[in-house]
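The complex is shown incomplete by one protein chain, all other protein chains being positioned as in the whole.
Here the chain labels run A, B and C in written order, and each chain numbers its own residues starting at 1.
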């Protein structure tokens, strides 16, 4: 089986990571590569690490360029995917790494993004309860945001098993690639190196409603989330510290987590006493996770690490593609990180 | 006025930062420099940035070496300061950068450090309510830990004004120098760079009881704190994200913070809409602070940045020395950071 | 075909990188893992990025532990490999990532390492003229040092084609993992981040004679090399700037380089005008290379980037294993870097 795959947004960070993974995927042939402002240049100018595709010229992101592939990955700014997907036809697998079809509530969409809601697609986080089945055979998939991926997996067992009260506090440290290749002063190396900074404080980051949505579904009731992202001096990686008040009788917290994730190929519950580092996840499709209880504060604390571009975006997208196409879920993916 | 000052622990990071500041202090003459295992070597081998003292040979940390100075700074592992202070005499100003005399509750000391409590000294965080007066003329001062410095200042106004409920969740990102010059594998550059990791999770970091103590004094009632420190790939800096549930009627949060800190030379409440970066505090004695409200989550969120070695340790120590000696509090100190 | 492979020195950086690559190699089964001081601990304690092997217990590095494998990789301090190899038998492929068998001149060995020379083995840099043939079917292979790998490839075409005079000046910037997981103060994250430093200045680095040896063989006459390594704040990567005086009539420099490397799967001569970055090589087995002429200074300047742990050590070792075993040279290896 060889699947012909197109990538829209190939000159960005998510697009680059998709191509890195797709080049190593045994069932994939890389087809069209498209871009916005970078159309007409070679991929090598933007992604010098993708040597085999260095001379490929980027096409404009149009339906024509993307048509004729069995799978199309969209790594575009929000607001662009609905129209493209509609034109590509229902038999094409469209995997959207953007935000357009993640939120199920039109009101939430309007509040956080503005404009009309394009509808929701099956949500591409197979490890959430009930999610995997909806992805098998799907032809439209909404890949989660990087923060929602790691935060949802870190807290889902606690909420699903009633270990905690439905209000969480999350502080997640992220590398800079999460902001994409945007030419903004605060993303310059000179500003970033040696410095940590908070942003989107007070629940204003657009990933907040997606986290709330996921956790509320898992908990079966509304969950409130105080979410603060922190920019750290590293290119990749998210380390999410997730806490919530312990329920009256939480029982064996670790056992609950182990039950949830024992069969999951990409969620690695660390041995007791060891805590995740983002470095160990670099370039791999794994989530590293640990959980404990703080009896003095009466809170559960779960810490999870992920590569925001791999499991947090492109790796998760390839994992979903595998499920949708009926391939083994781990095809072309690895839990191995590049360390140190 | 020229004060003769000795520094014990001169080859470590706190000792080095003390010397950097003392060399720029107009009323100070640097006297004895002592060390443990590094005694007999020159300061330049350990602190190549302190050019004027490069050839100074480090003495053993003994009472004899430290005697004869008007001020003695101790930057030693815990458990060493009480005996030295007793031998130095009551007229010598002893400023302890270690933990020995920070906790007021002997039971807390025994739980977190073990062994007998050496008693508590005036607490060297002048910006806390009531603290400054106890430092004027003092001859024994316990300099706060780096995390307690920044977390206490970030939450004190909220607790003092009853803006929040007395249970806080704090996640603080720290540079590696907070761990000192310890030769541990996880502190190697190869491990640290490009990676974030949590440690002391679940309320097990020794700075937790000090934070609880400070906030409880400010609030006038017991405060519980869920504290998680995160190691980030930068040499210096702490960025603390501090949240607590809003009280029924919090009123004007920003005004409360402004009232607390308007006259403080080293606490900089940022203009609305701007958030702290640790980079802006590098090498300066300032705390950069911002606060907001998350109405969805019902929480106050305060974020504060500090240089853990400057305002977080050595700068705070010099500030206390100034108060104790009757010098203007800002002598030899600056809010200026070294950026980018 | 499945080859059973042992790795001695599995808890170090070279060992970890070997295992990362071997876990992705389709013809390899990972057998014994051994260590020195870390014997008895699990691999996961030292290499948390190698999730599939997390629970493996490290054996002592003994002949008994390593026997019974078709391939044994040695990632040990120098001086240990000759004895182990002798005991393993001639039919076992022994790939030595250490220095013991790289130098052909016993006098050079004694000068730079001291003690008796253990003899030289086929040199594992297939891209050097004549080297590949000696590796096919070999059962003993000396993997080059990381600096010699990149410097030799950067200058070999110039020397082989007589484009330059036989005296080179090389300054190579390296990440910290090249120094291994050694607990030395100058390798601490606090010291390394934000700082560059030279070491082994004046031709005193032990890789110098290996570079001289390689370049002299290629040039067919003695080549002198001024080599200065620089430690940079990054975990991986070497960027080598290599210059030499232009010969009287150098001709078409770029064409000479292209001729040498056009068929090489792991040497990537960049398009004109683009210069290598180590980031593009991270975790890949590629050397990125560019060359130009400085007419004012009368010198050729070649710049090459490599991941010191991959093509510079473990990837090169696996490439050699492939050659020795008669597998396609690129099996289990990729030119793809992990970027950004």
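Just so we're on the same page, a residue touches a chain if its C-beta (ideal position, glycine included) is under 8 Å from a C-beta of that chain, and two chains touch if they have at least 3 such contacts.
Only a predicted model underlies this, so the values are computations on that prediction, with no experimental measurement involved.
Give the residue, chosen from B:31, B:229 or B:284, that touches the chain omitted from the document.
Residue touching the chain left out of view: B:284.
One chain is left out of this view; which of C:89, C:129, C:203 or C:251 touches it in the full complex?
That would be C:203, which touches the missing chain.
Have a look at B:6, B:35 or B:50 and name the one touching the chain we're not showing.
B:50
Of C:237, C:284 or C:312, which sits in contact with the chain we cannot see?
C:237
Can you tell me which of C:48, C:279 or C:332 touches the chain that was removed from the display?
The single option touching the absent chain is C:279.
Contact with the hidden chain only, please: which chain A residues?
13, 46, 175-177, 179, 181, 183-185, 187-194, 233-235
Write the list of chain C residues that the hidden chain touches.
167, 169, 171, 173, 175, 188, 190-191, 193-199, 201-203, 208, 224-228, 230, 232-237, 239, 241, 243, 275-280, 282, 290, 292-299, 301, 303, 305, 339-340
Hey, which chain B residues sit against the chain that's not shown?
13, 16, 20, 23-24, 44-45, 47-52, 54, 177, 193-194, 235-236, 268, 270-271, 274, 277, 279-284, 286, 288, 334-340
Here is the rule we go by: only the chains that are shown with their structure count from here on.
Determine the chain that sits nearest the middle of the structure, using the mean of its CA atoms as its centre.
Looking at where each chain's C-alpha mean falls, the closest to the middle is A.
Between chain A and chain C, two touching copies, which fits better, same or different residues at the interface, with half of the numbers shared as the threshold?
same
Averaging only over C-alpha atoms, locate the centres of chain B and chain C and give their separation in whole Å.
Centre separation, chain B to chain C: 45 Å.
Touching two or more other chains, which residues of chain B qualify?
Residue numbers touching two or more other chains: 175, 188, 190-191, 193-194, 233-235.
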